[in-house]
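The complex appears here minus one protein chain, its other protein chains still in place.
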Amino acid sequence: MRPGADGRDDVALLRSVAGGDEEALAALYDRHAGWLTVRLTRRCARPDVVDHAVQDTFLAVWRDANAYRGDGDVAAFLWGIGIRRLIDAIRRDSGTKRWRPWRSTEPEVVVSAENQVLVGIEHGHLGQALAELSPELRAALQATVLDGLTCAEAAILLGVAEGTVKSRCHRARAALRTALADQPRALTHLPRNQAWETP
Amino acid sequence: MTRIFDPPEPVAGANRHPSADLLAGYADRGIDEVVAWSVEAHVASCAECRTTVSAHVDGERLARNRSVLLALTAIPDGGWGWRLAWRCGIPDHLLRLVAATSSLRRSWLLAVVGVLTVVTGEAVLVHHLWPPGGVSPHGASAAGLAPFLLFGPLLVLAGVAGAFVPALDPSYRLAVAAPFSSLTLLLVRALSALVAALVPVVCAAFVIPGPVWLPAALLLPSLAVCALALAAVTAVGPVRAVVVSGVLWAVPVVLLALGRSPLETVQSHGQAFCAVVLVVAAGVVFIRRDRLEMGWAR
Partner (left out) sequence: MGAMTVQVEGLSRRYGNIRALDGVDLTLERGITGLLGPNGAGKTTLLSVLATINEPDAGQVSVFGLNPKDRAERVEIRRRLGYLPQELGYHRHFTVAAFLDYVAILKEIVDRRQRAQEVARVLAAVGMERLGRRKIRTLSGGFRQRLAIAQALLGRPELLILDEPTAGLDTEQRLRFRELLSNLPGDPVIVLSTHQADDIAAICPRVVVVLEGRIHFAGTPAALAETAKGHVWTAERRDERAHMSWRDGDNRWRHIGDRRPADSETAVPTVEDGYLLLSHATGTR
């Protein structure tokens, strides 16, 4: 956040945006655009496409801040819009024609359950198994499981055919099952990493 | 990837933060992907780490996107009508041009509705005071239709005039000095003004007591009058073109109203004549479309 930034919390800002407060939108942008840009860049390396997605995300929030139902993290709400806008931007960029979306925002992607699993994952056997997957299989898993995209959307994000996404997910899950076959306790205990500090 | 295995222990999550290096690596894509997944999962629900990550993004890039965002929000959306048209595939820039047409302003449309109300009310009144029947089936109530028949197409003409009369476009000189095709501009505005004016006129025709084909009958005359005005613009000035076309419509209506039945202007002969005028005028407009370019005039 920049110095002198808005002190209101995210939900209050969203409510102000719903009321037409442009300053609140700017404050929301200042707070969230940075990490959103980083997270989207991890899905798509093209900076101009990511820029468009970020602009469209906050534009969608401006147009329909009421889509936030008050449940869950505002950051997750923004991410749900952001990833879908990124897919739209990629689709536009690749020139494929399609019907434009009726609603300007879509329901937020719920990833909190997976989040718990993923924190500290690099140290468990699940993490090791994931690391042993080939990058394309991992990317397919990330798109469908972490980002909660449909196979069609994941196909656009990854730039492959929908069938390819499906088969990659299938192979990824099979490989994980094999790798974890003799590690039944992988998910229940995850060791602490020295690189993580307690504040 | 280094792995330090401590005795297993449940993940606390909330009060454990990745180190600054780890966050930097996450932001710059410099760390292992699986580690990145777990960092991302934490960052997704931790405001403090989000701020740290944000600091790694180029400030100028963020500022640029911010100003584009604010400009995008400042440009009015246009409401459901525009969005519907956009979804049907009409390019965004043409829709925004329509928004600049004076003929689509609420005040103008209210004036149109006002005039229509008056002539419709008059026709209804005449119809009730002097019901049809007797000597001629259309008789007196047909005479009551005369103002409506006169004003209907004239109102449409006035709306379309807003598309090409320079005096009605406050920033006319900017449009002249700009590269955008004046013909496209004119046609986009004229078409939208035409539709915007026709709708209330046709609706009024449904309300008015008269022949059941009255609403449809007004289409061709309105189109013909407007096409005539556009064709005339290629020869004389815009204001004169509008006046001439308006008069060319008004005179027959008035004469026929004074004589027999004003409805003849919109019956079969009248319709055929209007159709011919429409086709000829459209042809003239097409052939002389260079003359519709604004500016560079003596």
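The chains carry the letters A and B, assigned in the order they are written, with residues numbered from 1 in each.
Going forward, a residue touches a chain if its C-beta (ideal position, glycine included) is under 8 Å from a C-beta of that chain, and two chains touch if they have at least 3 such contacts.
If you're wondering where the values come from, they're calculated on a predicted model, not measured in any experiment.
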item: Sole contact to the chain not displayed, among B:A24, B:A100, B:L248 or B:A275; value: B:A100
item: Which of B:A178, B:V195 or B:V236 contacts the chain that the document leaves out; value: B:A178
item: Residue of B:G59, B:G121, B:P170 or B:G237 touching the missing chain in the full complex; value: B:P170
item: Those residues of chain A which, in the complete complex, touch the missing chain; value: 22, 52, 55
item: Contacts of chain B with the absent chain, listed as residue ranges; value: 64, 67-68, 70-76, 91-93, 96-97, 99-100, 102, 105, 170-180, 185, 290, 293, 295-298
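Here, only the chains that are shown with their structure count from here on.
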item: Euclidean distance of C-alpha centroids - chain A vs chain B, Å; value: 38
item: Chain B - residues contacting chain A, complex; value: 1, 3-11, 13, 15-19, 21-22, 26-27, 29, 32-38, 40-45, 47, 50-51, 53-57, 61-62, 64-66, 68-70, 72-73, 77, 86-87
item: List of chain A residues in touch with chain B within their complex; value: 1, 22, 25-26, 29-35, 37-39, 41-42, 47, 51, 54-55, 58-59, 62-63, 73, 75-76, 79, 99-100, 102, 111-112, 114-123, 127, 130-131, 135, 138, 142, 146, 189-199
